[in-house]
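Rest of the complex left out; these chains stay put.
As written, the chains take the letters A and B, and residue 1 is the first residue of each chain.
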Amino acid sequence: MLYPKFTLVLGGAASGKSSFAEQMVVSTGKSRVYFASSQVFDAEMQAKIDRHLVQRGPGWTTIEEPLEPGPALSALSARDICLFDCATMWLSNHLLAEGDLDAAQERLMAAIRHCPAQLVMVSNEVGHGIVPENALARRFREAQGRLNIALAAEADLVVLVVAGLPLALKGQLP
Amino acid sequence: MLYPKFTLVLGGAASGKSSFAEQMVVSTGKSRVYFASSQVFDAEMQAKIDRHLVQRGPGWTTIEEPLEPGPALSALSARDICLFDCATMWLSNHLLAEGDLDAAQERLMAAIRHCPAQLVMVSNEVGHGIVPENALARRFREAQGRLNIALAAEADLVVLVVAGLPLALKGQLP
């Protein structure tokens, strides 16, 4: 199917957002690249990564890069489609690294603009609960909110996935 | 009004999802069955159940079954419409019972498919907040996400209720 240059797929935890994004990518028939931004800290995370790997099936080239996607994204070709999974893990890695988050976000936005491949990026909606008691969790949800706004402003198509069902917030589903 | 065989009504806490589902059921003019899956553990829960009972008003047959809805659902008739309130309590009961959750979900899906009555099921959206610090809460929201995806795939109509207002995610509101 025909999708635009940059699609943002938003969703809650276990909403089916990654499966939806994978099906989008497969439906294009292009050369598939899986961009993994997650870092493995425990068995729960490893189990989740393994489950997603089985779900995706074969036929993907995998790139692992937790912090700076720019060089790898710019090395892709116009024949590729890249599934970036996910912006939330990228953000979490930068918050843990305690660097300059605004500068990192600018580099991410530049990497998206300069990527020659079609791009589908997954990100989490995390701001619809009660204010967290934990200060780091409050900082995280503020940063995730700001990042999602920037990504959505840049994207040609923004899809919110709820219970596996897509809802277009910007652009139109093919 | 004309609703399809199986409708899923999703929503957050205190979103008006149960009231919306009740109005749907009443509008059909069919014989009304209220399927209660909740177990009462404390006064807060009892107060909530009592409030919903008053809201619904008279004219309902009530069935209470926390774990295995299959037999009661299959005993209904094509003249009935059943409000199943709710999938989240059903899931919570099974997590507490520590049985085989995948098998229980398969039995629930079979019960839905074999129910002769029209069915309106309420379920919670719980995955749009920060990752919970509690491991059981994380397990619960993963399981609720997977259950909602399965229910939405089976449903003819999926409605997300926000601030009492319905948004059709699958199918069309009459």
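As a working rule, a residue touches a chain if its C-beta (ideal position, glycine included) is under 8 Å from a C-beta of that chain, and two chains touch if they have at least 3 such contacts.
Computed from a prediction, not measured in an experiment: that's the story for all the values here.
K.L.:
Given 2 placed copies of the single sequence, how many copies form the entire complex?
P.N.:
Total copy number for the complex in this file: 3.
In the analysis below, only the chains that are shown with their structure count from here on.
K.L.:
In whole angstrom, what separates the CA-based centres of chain A and chain B?
P.N.:
Taking the mean C-alpha position of each chain, the two centres sit 31 Å apart.
K.L.:
Which residues of chain A touch chain B in their complex?
P.N.:
Against chain B, chain A makes touches at 11-16, 44, 125-130, 132, 134, 137, 140-141, 162-165, 167.
K.L.:
Touching residues of chain B toward chain A in the complex: what are they?
P.N.:
Contact set of chain B toward chain A: 8, 10, 12, 125-131, 133, 135, 138, 141-146, 148-149, 151-153, 158, 160, 167, 169-170.
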